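Next up is a structure, given as structure tokens.
Up next is subunit A:
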Amino acid sequence: METIVSIKPLLAVSVSLLVTPILASSRAPNVREAWTFMAAVAKVLIVASMVPAVLKGAEIVYTVAEVVPGAAIKFRVDALGMLFALVSSSLWIVTSAYSIGYMRGLKEHSQTRYFVFFALALSATVGVAFSANLLTLYLFYEMLSFATYPLVTHHQDHEARSSGRKYLLYIVGTSIGIVLPAMLICYNMTGTLEFSMQGIFAGTEHKATITVLLLMLVLGFAKVAIMPLHSWLPAAMVAPTPVSALLHAVAVVKVGAFSVLRVLTGVFGVNLLTNLHLGTVICYIASFTVIVASLIALSQDGLKRRLAFSTIGQLSYIVLGVALLSPKGMIGGMTHIAMHAFGKITLFFCAGAIAVATGKKYISEMVGIGKRMPVTMVAFFIGSLSVIGLPPTGGFFSKWYLVLGTLQADQMPMLIVLLGSSLLNAAYFLPIVYKAFFCTPEESMFENTIQEAPIWCVAPLVVTAVISVVLFFYPTLFLNLAKLAIGG
Partner candidate 1 sequence: MGDIIQTIVAKYNFWIYITLMMIGLYAMIAKNNLVKKIVGMNIFQTAIILFYVSIGAKRGATIPILEHGHGGGHNVVHAIDYANPLPHVLMLTAIVVAVATLGVALALAIRVYDRYSTLEEDEILSQIREE
Partner candidate 2 sequence: MSLQYPGLIVVVPLLSALVISIAGWVNKRWCFPIAVAGLSVAAYSSVGLLFRVLDEGVIVYKLGGWDPPMGIAYYVDHLNGLVLAVVSVVALLNAIASKNSIEQEFPERIGPFYTLYVLMVTGLLGIVVTGDAFNLYVLLEIAALTGYGLIAMGGGRGPLSALNYLYMGTIGACFYLLGIGYLYIMTGSLNMVDIARILPDLYQSKAVMAAFIICMVGVWLKMAFFPLHAWLPNAYTFAPSASSSLIAPLVTKVMIYVMIRLILTIFTPEFSFNILAVSKPIVWLSVIAIFMGAILALSERNLKKMLTFIIIAEVGYMVGGAWLGNRVGMTGAILHIANDALMTLCVFLAVGNIVYKVKGAEFENLQGLFRKMPFTMGAFVIGAMSMIGVPPTCGFFSKWYLISGAIQAGQYGFMVALLFSSLVNVVLFFRVFEICYYEPFSDHHGHGDHHPEPIDEAPVTMLVPLFIVAAILVLVGLYTGDIVNHIVEFAIPKGLV
Partner candidate 3 sequence: MKVIGLIIAVLTGGLLIYAAGDFPAWSDPASPASTYLSPHFIEKTMEETSVPNIVTAVLADYRGFDTMFETTVIFSAGVACFLLLRAFRRKQPEARHYRHVLTGVTVRIKEGTKLPPSEDFERIDSLWTPHDLIIKTVCRLLIPFIQIFALYVIAHGHHSPGGGFQGGVILGASIIVLAISQDLRTAVKRMGEKLDALLCAVGVLIYAGTGALCLLLGLNFLDYSALASVLHVDPITARSHGILIVEIGVGVAVMATMIWIYNNVSSKGEYDQGL
Partner candidate 4 sequence: MVWPIDLAILTLVVIVGIGALMVKDLLGAAILFGAYSFMMCLLWTIMGAVDVAFTEASVGAGVSTVFFVGAVFRTSRRTKD
């Protein structure tokens, strides 16, 4: 495998970083948003420009600074990172369009701050995607945590303050309290933190130590919201919807999932985990989360909260898939990052659109809303299909591979978990859609005049919905990247 030394990764990370001063200083909203768009497009282009090389199996590396012997601040673009970077950066465009609509629609205050920190968060996300070792990953992980705090607490009321506290407590508490020591112990055991296929523990044979480290690292990245470290996610839903959409359906939580993937594949390595039978442990933790989260989701009436719990469940799919340690399972897990991202962001956009158009936040108030906002609800339907994992949506493939993975690893319990939870997903999504469209006029809560949210809100969710469908017919890009990522 050839390695290309290029500054592109650094550019991809820093383009949104460099634009922040302009955003901060620009008083006129239009200027600000124009710059946001430019940065977003530039980011996508830079990321995309690296795709062919990566598909050829090359790796693009760039070392920023050799801070600690054996652990530099270094970028490495490989298939897995590319997959994640593509998803997050491409969704930034859509989301920024959506945020403009949303924020203007609701006349939110201090939008400048909002866009600045949004850009910061994006830099951090791509940084995580491209980081070549645990130290760099930790760096951007922390950066993301602190950059999202002002977004989560955007409303600056008591609720925002308390959930902001919860957010920091969980995210930063775990990262400093658990990940940092684990990382340092790894470093002192092995002398390096570079990700590599066979892991950094090649040779060392302390089963107990490694198990402890594994648990510390998997649970420590609390952004993946594996139970019991999940409750920051619903709390963080006080944020404005675009934030929830991008950060809590894509960036933040996926960063968590991605970090866990990196830890499993890059730090410990599939072989080691298989030898020590540690995959199964993770599998059971994950599957527990999957089921419980879906059950809780059933009982939620707040639309965003229901989506949040569904996210918690879906994230554990990713972990579960990789922890199966069977090639197909891992492909499923990795592609699920992308597929779920598109599906879930559609759903969040719909929730936001409904909020903007009608101000409704609770599912019980949405009976018959399909007549009022057909486009939105159709998109919602597609999104939920994708999350449930039914054709014709991209979500189908990831689920499919996950199921194959369970068979390949002949983990029957996991198969049952997957199928069961898919049913649960269907159970907590489809009724919404059903009630939205098929209800008797008298129980409908909306008059039949079609009145959608502003175009800025509707266009993005249509786009993402379409993409989810398109991904059913052309999933090859992500599938190939995933195949490359597991080295075959």
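Before moving on, here are some points about what is shown:
Simple rule for what comes next: a residue touches a chain if its C-beta (ideal position, glycine included) is under 8 Å from a C-beta of that chain, and two chains touch if they have at least 3 such contacts; residues count from 1.
As a selection rule, all candidates are chains of the complex that A comes from, given by their letters.
Remember, predicted model here, so these are calculated numbers, not experimental data.
Of the numbered candidates 1, 2, 3 or 4, 2 is the chain that subunit A touches in this complex.
Taken in their complex, subunit A has these residues touching candidate 2: 27, 29, 64-69, 72-73, 106-112, 135, 138-139, 142-143, 146, 149-150, 153-158, 161, 164-165, 168, 172-173, 176-177, 180-181, 184-185, 187-188.
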